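Let me begin by presenting the structure, written as structure tokens, before commenting on it.
Shown here: the complex without one of its protein chains, the others still in place.
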Amino acid sequence: MRLLSSSKKLPGWRELPIGIMNVNPGSSVNYDVASWRTFRPVIDQSKCTKCSLCWVYCPDAAVEIKKVDGGEVFEINYKFCKGCGICESVCPIKAIKMVEEVA
Amino acid sequence: MAQAQVQVKRLPLAGYEAAAHAVKMADVDVIAAYPITPQTNIVEELATMVANGELDAEYVHVESEHSAISAVVGASLTGARVFTATSSQGLALMHEILFITATARAPVVMAVVNRALSGPINIWNDHSDAMAERDTGWIQLWALNAQEVFDTILQAYRIAEDNSVLLPVMVNLDGYILGHTVEAVELPDEKLVKDFVPSRPLQNRLSLKTCYTVGVMGNPDYYYEMKYQAIDALERSADVIKKVGEEFGEVFGRRYKPLDLYYVEDAEALLISMGSTAGTALAAVKRMRKRGEKVGLVRIWMYRPFPVKELRDVLKGVKAVGVVDRATCPGAIGGPVFADIATLFSNDREKPLLRDFIAGLGGRDIRIEDFEYMLNKTLEAAKTGIVDKICDYVGLRW
Partner (left out) sequence: MAQLFKNLKELPREEYLASGHRMCPGCMSALAVRLILKATKGNTIVVTPTGCLEVATTTYPDTAWRVPWVHIAFENAGSVASGVEAALKALNRKGKTDEKPHVIAIGGDGGTADIGFQALSGLLERWHDVVYICYDNEAYMNTGIQRSSVTPYGASTTTTPAGKKSIGKPTRKKDLVAVAVAHGIPYAATAIPSYPLDLVNKVVKAMEVEGPAFIHVLCPCPPGWRFPEKLAVEVGKLAVQTGLWPLYEVVNGEYKLTVPVPKRKPVEEYLKLQGRFKHLTQKEIAEIQRYADELAKKFGLGPVG
């Protein structure tokens, strides 16, 4: 919940959509969940076999598949990662390591 | 307007049949209702119409009234024109969803066949069921007779679906008295009705085109504004209700206004009543007028939003006003309508004396003689300037 003391002015009643609706699908991407984590996953790309299990099992869709020359690479989007560690747990060849988040 | 080939039928119909005919003519898409006496006949009539192919609608046989209102809200948000009906305990069971229906701005039309709230359990008419829901944010209209039941339901769709309103409408009809009494009802030409209540435009609130999220969580930083939107809409709906009532008069010959006034011009004492009760009250007024007593009657058709301006205009200058309440507010001074009337002049120096008459609870008959008593007591207050009893339980066996 945004603090009422926040300097950003919140919309007035005329500016909100009617009918208890949110008309911006997927607007949650603007919400900061990165600050939740105390550990962050690091993928050793040299070991990665692109099995895609980290991408399948991430509850937050924080593993992204990027197209590069010669194929695809799996990368962590640190904006969305909450640091749960599931990716490290499910990686079959231990290519992902959870390291302590630095300030 | 061409007079040729206008198909008007005049039929002996009970209130429930009139309601079903209106719903059929409005060409609703989804009906979801649960049986409860004395509403049952409406839903049975509609089921027959669907079964015969007279009405093309999905009929959802829900397993409770809570599910009935939930289903029609879901259907309404998907873009369907919907209808449901209930009474008493059924309406009470819907309670939590009624508030949501209003802030979700779902244009649901519901017929409430007014019946006393339990306990003790009672299937007869009073207004306690609808009165318990007067703060839900729904528009509330009160029918006088079977013709009004038909007319009001048609208007309800126009009002509810108006783009500046988009609020649910509760059409109240007194159980048994209105619901089951047969009267002459004029069913207008279907083409005229179709022009008056055209097909509802899809608003794509639940649609792949928009992918909206409906029914969000509103924390303290948003709840207030979201709630106020619906309050503002309810207040502004009064203009639309009046416009629709006027247009209805132009098209069908019967004009509807927030208030119906009888013998008010020189009245020293007035009674305020709602629903079919007003019919009997009028008989008492006429009797007393014949005797030279200066009494009158105000019937409220549009109860929510409360017709503040219209009531102030007619009550200003009247010496005493008696309010007929067919419901109670235990622990408060008088009944619910009395509470609303009492706020009208709260900041004025000059105001009418007020007397509340609770009557007709649980279907207890209110006779013409009872209304004469109420009018006489109100006249007495007007003449003496004293109100001996602010809340009078008429017809109670002491």
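Labels A and B are assigned to the chains in the order they are written; within every chain, residues are numbered from 1.
Simple rule for what comes next: a residue touches a chain if its C-beta (ideal position, glycine included) is under 8 Å from a C-beta of that chain, and two chains touch if they have at least 3 such contacts.
Only a predicted model underlies this, so the values are computations on that prediction, with no experimental measurement involved.
Across the entire complex, contacts from the unshown chain go to A, B. Contact with the chain not shown here comes from a single listed residue; of B:T210, B:T343 or B:T384, that residue is B:T210.
Note that of B:A14, B:I42 or B:A57, the residue touching the chain absent from this view is B:A57. Checked against the full complex, the one of B:A71, B:A267 or B:A327 touching the unshown chain is B:A71.
Within the complete assembly, residues 1, 22, 24-33, 36-37, 52-53, 56-62, 65, 77, 79-80, 82-86, 88-90, 98 of chain A touch the chain that is not shown.
Residues 29-30, 32, 56-58, 60-64, 66-68, 70-80, 82, 96-97, 100, 104, 199, 202, 206-219, 222, 226 are the ones on chain B that touch the missing chain.
Here is the rule we use: only the chains that are shown with their structure count from here on.
Of all residues in chain B, only 100, 103-106, 166, 205, 210-216, 218-222, 224-226, 228-229, 232-233 touch chain A in the complex they form. On chain A, the positions that touch chain B within their shared complex are 1-2, 4, 10-13, 16, 18-23, 25.
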